[in-house]
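Take a look at the following structure, please.
A single protein chain has been omitted from the complex, and every remaining protein chain is retained in its original position.
First chain written, first letter: the chains are A and B, and each begins at residue 1.
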Amino acid sequence: MNTKLKRSYKIAPVLLCISLLFISGCWGKREVENLAPLIGIGFDLGEKPGTYLVTQQYARPKKGGSSGAEILQRTLGAEASSVREAFETVSKGAYRTPFMGSLKVIVIGEDFAKAGGFNDVLDFAQRFAEFRRSMYLVLARGRAEDILNLKLRSEHLSAIYINYIIEGGNELSTFPTVRLGHYLTVLGRQSTAPILPVVKSIKPGEGINYKAEKSGEAEELQIQGAGVLRGDRLVDFLNDDETKGYMWLENEVFNRFINTVDLEETTVKFSGQVLKSKTKYKLHTNNESKELYYQIKTSIAIDEIIGLNKQLSGTEWVKLAKEAEESFAKVIEKECEGAIKKQRELGQDFLGIGRHIEQRDPQYWKTIKDQWEEEIANFPVSLDVKVTVHHTGMSSSSATNSGGEGQD
Amino acid sequence: MERISVHQFITLGAAVLMGTTFLPVASIVTGVGGRDGWMSVLPGFALGIPYSLMILSLLEQYPSNNLLQISETLFGKLIGKLIGSFYILVAGYLGGLLLGQVGDIYQASIMPLTPLGVFYLGGIILVLLLIQSGIEVFARFSEVIFPLIVIALFLNIVLSIPRIEQGELLPILSEGFKPILVGAFKVMPFPLTYIIFLAGVIAFLPTGEKELKQLKSGVWRVVFMVGILDMLIVIIQILVFGPTETVRLVYGLLVLGKMVEISRTIAGVESVFLGVWFGAAVLKIGSLFFATNWGLEYVFGLKGIKWRLSLCVVFLGIAFRYVRGPSLILEIGLVDEYLIMPFVAIWIPALWGVAHWKKGVGIGRKETRSGGKG
Partner (left out) sequence: MGSWMKMIKELTIRPKGERKIRKSPSYSFDEDLNKPLSGETVKEILSKSSDVVFREFLLQGKERIPCMLVVVDGLVDKNLLDQFVLKPLMVDLVGHPELAQVTLANVIDKTMESLIPGIEVKKISKMGDAVDSILSGDSVIFFGSLTEAIVVGARGWANRGVNEPIAESVVKGPHEGFAETLRVNTSLLRRKIKHPSLRIISLKLGDMSNTDLVVTYIEKIASPDIVSEVLLRLSKIKMDSVIDVGYIEEMIEDNPYSPFPQVAYTERPDVLAGKLLEGKVGIMLDGTPITLVVPAILTQFLSVNEDYYQRAMTAILSRFVRYVGSFVAVVAPSVYIAVTTFHQEIIPTDLLMSISAGRQGVPFPALLEALTMTVVLEILQEAGLRLPKPIGQTIGIVGALIIGDAAVNAGLVSPLMVIIIGLTAVASYAIPYYDLSLAVRMMRFPLMILAGILGFFGVAMGLYAIAIHLLSLRSFGVPYTSPVAPLRIRAFLQDTFVRAPWWALKRRPQLMDVEEPRTNGKG
């Protein structure tokens, strides 16, 4: 009797489970085909003060022929004073539910960035559970709306295209990769100024030549340079070289192409590929003052030599490789100095020098922390670049003519 | 009488001690200790060791009794019953609050539109199933689930390594040791909640001399295993988020799970991770349910399914009282810090002290013998 009773009590929860099934089951249930995956989102200043234009780029998957899905784009904008409101406005005209989990890129328009206040905008992205902190942040030259509405010749959605460029960025290491999580962490450091990569549309001839389908319109994208923020306001843009300098100093160079064409003091120019790079930081003490010392160690493989017009012997070749190392080091130094110069001009510590000091000498940092903004301009920094040329490719000396015209 | 083995004691202890601590711990210690917060985890957990050892020595003296019974024999009926009632109250209340947390986490993180009651109900059904199957099955459940929890945590930690920011742990000890000690104080309620469960479960432990030795070393292993795991969790969160963000994020580890990307195949594992977390929560709530149940049984003699079902209702009631997430988290913190900590901190040493004193006087010997038969 007792065991029987016990058994029936064991069954009771199971019955409860079963009865649970018959309660209407549509809590938060969304069929995947009814979702509109949000890929990119752009922010610009709105017409009315206090509002902004939120451009949302959705992917619209369509049954493709043989290769699965074909992705069509659907980019909509709405002016609102909160992001949720903008989504509401857009949703009124769209039959699918916006799905934020697939958001790849947040594009911040130039004007909007300069006006400031996008931490408020980002709050939605970091609070709402569907978003991930691994999405990318980029600044747009011009309006974010234009970037997202760009009809690319490759027929990609521009947000996906930006995502691809950033994810391939390690091979170039010419612009910083900033995820939302990284941005928020940098904000948490207080002393460091956040930096965002800059995306811009390119018309034919603006750096890249191509044949546009509609003349006069931009149909390609490029990420180059970066923007420095103070708080959540864009202060200034870094040019390409300064951004590269930032990448060296921040130890973010993985692989890179590098050339010495702009060096005036050498006749033989080299191009190569950075195989790996490591930046170390040390805090030197000279008498009273401290100095941050960067030590950059880089391995480079030479891919191209220009201006070499005689055949070299083995020892000469070794000498040339040494020369190449010096040339490369000079280029790197130049880039880094550009970044440091910019940092001093702006008075913004986007290089994170303050953090480096804090990590190495927290006591000293406490004494200068409060007037760090003034200190940045003249805090001494020194640089040591060591380049090792691993190899010079598949050949030694370049092909030369037999002393004809034009040969020295 | 059901018995659990030494190994089961270890996994069960670890699972209950770990419980759901891995979610809030980073935010708590980092809030006090900043970048050095991770150092206060182990010292905080280590407090569990002396308490557990005291309980085990009581077990040696009074085998097959739980601490409530021992309290009654040592302090007399009235005080014993008073302690027992308080024990029931604390364990039941915390259990209900943790049940509420199941709903809060699920609703906040992955299933925003599902009613809270469903999560509560799902949790309490599993807990009831476990309770009805008895402590042995509960122990076996922990043997299966605890390794899963550990694996899930490790995966989460390892997969987050690509997201580590440069140098976030440095500088070490820039603020000195004081914040670490304060942080350790904040961690202390975690092991003490475990003591609540241990106070009841000792009645089911083996009492042979060899086993007692193993149990004692088991306690060390439990505390260090859980302490180190929690410490790793705090470290990875500081490394990835930096201290400011770690404090700010309510469920930091979940956010970490969201950031996991395994090449392009898997994007975010938080929903899978939450499944494992749910198992941990069921274990923890189950342990408190067991404790409450033992309390009712030994103090008031209330046994059987009727009282268990009404306990379920009480748990659900407490959970439903706190539908507001922030106030729930605050309440859990308050109960931990101002109810459980002082209660356990005084009760166990007092019990141990009196038991030792009586043993010294010689009254204890008789008690031991009668206890051994029972």
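The criterion applied here is as follows: a contact is a pair of C-beta atoms (placed from the backbone, for glycine too) under 8 Å apart; a residue touches a chain by one contact, two chains touch by 3 or more.
Worth saying up front: this structure is predicted, and the values here are computed from it rather than measured.
Novice: Decide which residue listed in B:Val282, B:Leu296 or B:Ile329 touches the omitted chain of the complex.
Specialist: The missing chain is touched by B:Val282.
Novice: Have a look at B:Leu129, B:Val150, B:Val219 or B:Val299 and name the one touching the chain we're not showing.
Specialist: The one listed residue touching the chain not shown is B:Leu129.
Novice: Which one, B:Thr20, B:Ser71 or B:Thr114, makes contact with the chain that was left out?
Specialist: The missing chain is touched by B:Thr114.
Novice: Thinking of the whole complex, not just what is shown, which of A:Arg132, A:His182, A:Lys200 or A:Lys342 touches the missing chain?
Specialist: Answer from the full complex: A:Arg132 touches the omitted chain.
Novice: What residue numbers in chain A mark contact with the hidden partner chain?
Specialist: Counting over the whole complex, chain A touches the hidden chain at residues 7, 14, 17, 20-21, 23, 25, 27-33, 35, 37, 39, 59, 61-64, 68-71, 99, 101-102, 104, 130, 132.
Novice: Hey, which chain B residues sit against the chain that's not shown?
Specialist: Contacting residues on chain B, toward the hidden partner: 5, 7-8, 11, 106, 110-111, 114, 118-119, 122, 125-126, 129-130, 133-134, 137, 139-141, 143-145, 258, 264-269, 271-272, 274-276, 278-279, 282.
In this text, only the chains that are shown with their structure count from here on.
Novice: What is the distance, in whole Å, between the centres of chain A and chain B, each centre taken as the mean of its C-alpha atoms?
Specialist: 42
Novice: Give the list of chain B residues in touch with chain A in this complex.
Specialist: 108-115, 118, 121-122, 125, 128-129, 132-133, 163, 165-168, 170-171, 174, 240-245, 248, 255, 258-259, 261, 267-268, 305
Novice: For the complex, give me every residue of chain A touching chain B.
Specialist: 6, 9-10, 13, 16-17, 20, 27-28, 101, 129, 132-134, 181-182, 184-185, 187-190, 250-251, 355, 358-363
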